[in-house]
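This part shows chain A:
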Amino acid sequence: MALLETKGLGITFGGLRAVGDFEITIGDHELVGLIGPNGAGKTTLFNLLTGVYLPTDGDVLVEGKSVVGLKPYQIVEKGLSRTFQNIRLFKDMTVLDNVKVAFHHKMSYGTANTLFRIPGSKYWKEEADIDKKGRELLALFKMEDNVNDMAKNLPYGKQRKLEIARALATEPKLLLLDEPAAGMNPQETKELMETIHFIRENFDVSILLIEHDMSLVMGICERIIVIDYGVIIAKGTPEEIKKNEKVIGAYLGQ
Partner candidate 1 sequence: MLKVEDINVYYGAIHAIKGISFHVEQGEIVTLIGANGAGKTTILHTISGLIKTASGKIWLNDENITTASGHNLVEKGMAQVPEGRRVFAKMTVQENLEMGAYSRKDQHNFQADYDMVFDKFPRLKERRKQLAGTMSGGEQQMLAMARALMSRPKLLLMDEPSMGLAPILVDEIFSTIVEINKTGTTILLVEQNAHKALSIANRAYVLETGNIIMSGPAKELLGNDKIKEAYLG
Partner candidate 2 sequence: DKGPETVKIGLITPKTGDLAVYGIAVENAVILAVDKINADGGIDGKDIELIVYDNKADATESINVFNRLVDNDKIVALVGPVISSTSLAVAPLAEAAGIPMISPTATNLAVTPDYEYVFRACYTDPYQGAMVAKFANENLMATKAAILYNAGDDYSSGLATAFEGTFTGEVVAKEGYTADDVDFRSLLTSIKELGAEVVFVPDYYNTIGLIATQAREVGLEAVLLGGDGWDAVQSEYGDVTEGYFFANHYSTTDESPLVQGFITDYNAAYGETPNALAALGYDGILVMAAAIDAADSLEGADILAALKGTDMDAVTGHITFDANGDTEKSVSIIKITNGDLVLETKISK
């Protein structure tokens, strides 16, 4: 059973068909690129998958079960997690707390436990557990020295990394990255590619990636889906896509 499957997925804003008849399947441990011209509907697709928008038609299946109509946080529980095109960190929280928030749905202690912290109770166990996990995760991203920094004070590149780390903290099966390299220079982009590689190797997760930086997309994606005006115009390996006339005409240029 595929990890993610969409069937005839589509959404219309007013008269605009932003995404239509969209069908993809993503299996375990894949790294798929999603490219297309500006306004093609890439971000909108992410919003559909993660429950931010309700599709006007079609279905989204995660491990065979429809997630349409679920709230974004419920979809997180199903194993989808994302980053945003424009970074959305919890700016006035520490780096570690940013990550800890993302463990929320894995925890279960209640209000009474919060107020009466009886030694040995769930509160202590779970908090100690996520503290450890959070620090480990940040260490993997080489951010162990930043745990107590305010997120807003991080340099841009680390903010991007933190956003990815936060998304990973929800322990997703599928990670959706929206233009992680936007605003980065080639050097920083290269580091980002290494980070993504690293995630691939250390986590049991599939990645769907939107990006306009071709060096990144072509460099790491196993397959690429190209959309324009909300519909898929091409699919294939980087090599195939590079040569696809339609893609060159609509997106890549010359």
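Note that a residue touches a chain if its C-beta (ideal position, glycine included) is under 8 Å from a C-beta of that chain, and two chains touch if they have at least 3 such contacts; residues count from 1.
A word on the picks: all candidates are chains of the complex that A comes from, given by their letters.
Remember, it's a predicted structure, so these values are computed and weren't measured experimentally.
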{"item": "Candidate touching chain A in this complex, from 1 or 2", "value": "1"}
{"item": "Chain A to candidate 1 touching residues, read off their complex", "value": "16, 35-40, 85, 155-157, 179, 182-190, 212, 214-215, 250-254"}
